[in-house]
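Every protein chain except one is present and positioned as in the full complex.
And now, subunit A:
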Amino acid sequence: MHDKTLTELKAGLANGEYSSRELTEHFLARIKQFDGELNSFITVTEEQALAQADAADQAIAAGQAGLLTGLPIAHKDIFCTEGVRTSCGSKMLDSFIAPYTATVVEKMAAEGAVMLGKTNMDEFAMGSSNETSWYGAVKNPWDLERVPGGSSGGAAACLGARLAPAATGTDTGGSIRQPAALNNVTGLKPTYGRVSRWGMIAFASSLDQAGPMGQSAEDCALMLQAMAGHDHRDSTSLNEKVDDYLGALNEDISGLTIGIPEEFFPATLDGAIADNSRAAIRELEKLGAKVVSVSLPSIKLSVPAYYVIAPAEASSNLSRFDGVRFGHRCDDPQDLEDLYKRSRSEGFGDEVKRRILVGTYALSAGYYDAYYRRAQQVRRLIRDDFARAFEKVDVLMGPTAPETAFKLGAKKDDPVSMYMADVFTIGVNLAGLPALSMPTGFINGLPTGTQVIGNYFREGQILNVAHKYQQATDWHRQLPAFGGEQ
């Protein structure tokens, strides 16, 4: 069963080939068998999953199935889940049992989804390799000595090894797309505001966006259909009509214009990475798409702008973790300042502390204009570059990540080098655009991905492009030896 996509599993449930309980037990057994080595889950909710599966079987029998009824899904441990630990990959929240459920999880549960558990992630979603989790590094199922990417690396690795058929992720600077590329899965970062952030532990509020990760664009369309929509509890959620994402999948793409930003293929880019993405673009040309060259001159400043804006917002968001209300509290504080300082220093890991310090520095008196204000001005330049490109083209394409999965530990002590893992994805977050990463081939047995970027609220169009590509190719069907079809 685990070699089937989410949409195929949905059909199997509808046809009575297996029950939701059988399906859920199958994936729980795979998690037990393989996750000891992979470390892709922080919490497995076996009892709850089986109860939800039984309820789903009853709903199916009564002809009351929703979009996701009976389908097992893993949630990133950044989403609050009532009664279940929500750690955000941090010692700070190791003991946090959320008193409410995030809108994303609630909406998927309302459509009948079965929650398998909570996936591992970089601490507070800060990282591109999943090595900053307090629960230990996640391994890449294509090579256990390599990283799965981050911060949704647990989600991507468990999907890559087919320990779950689908998962949720969040993307602040590429955290859905980069791990999707490194694990041969498909991941979509929707338009900022398309999916509610309520109940999602905040990292950088003007950048964070939840989205689906699956085995195909069709799977992502199915999940987005359930996740998207206005939420009055999130003031940044937009009250825009939700499109028919599944209906848009089979639209004809002949005449579609694909823009290739020259900045996504710099002379320094690994030739094999460039070749795989160019081959994917040629495949779409065969299907009738037109290709034109475009330029995004300010995109080269996206990484510096991001590493001012995101830490600045993080330093503010993470100030709530002070040892008073919930989370880690130090022993025997001497005074209030000691309580704050020791609780935060013991609870946060090195990368989180680094980013809090950078953010505090950038926002401090004397440096605000030089760093924070300037980064917000550059953000507008980047957004305007994309707007000009979308006057000429329907979608933009290029590699998702500049390299394949790197070795565990290779960049852990070199933050700036690590930050460059998201060089092609960060601009999209600064502009708030939707983008998808899809599998487009291998280099030395390691997966590579290509990104399809769309204009605001054009998720249907980028899912359509990716679906057409996946109908013509089978890269997304390739499984690693580890945990794959044995």
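Here are some notes:
As a working rule, contacts are C-beta pairs under 8 Å (C-beta built on N, C-alpha and C of every residue); 3 or more make two chains touch, one makes a residue touch a chain; residues count from 1.
Everything that follows uses one rule, which is that contacts and distances are computed from a predicted model.
Chosen from "DNA modification/repair radical SAM protein", "Carbohydrate ABC transporter membrane protein 2 (CUT1 family)", "Electron transport complex subunit RsxB" or "Aspartyl/glutamyl-tRNA(Asn/Gln) amidotransferase subunit C", the protein name that UniProt gives for the omitted chain reads "Aspartyl/glutamyl-tRNA(Asn/Gln) amidotransferase subunit C".
When the whole complex is considered, the residue among A:47, A:332 or A:391 that touches the unshown chain is A:332. In the complete complex, the hidden chain is touched by one of A:1, A:242, A:287 or A:301, namely A:301. For subunit A, the residues in touch with the chain missing from this view are 95-100, 192-193, 206-207, 232-233, 235-236, 238-239, 298, 300-301, 303-305, 307-308, 315, 319, 322-327, 329, 332-342, 344-345, 348, 353-354, 356-358, 360-362, 364, 367, 370-371, 373-381, 383, 415-416, 419, 429-432, 456.
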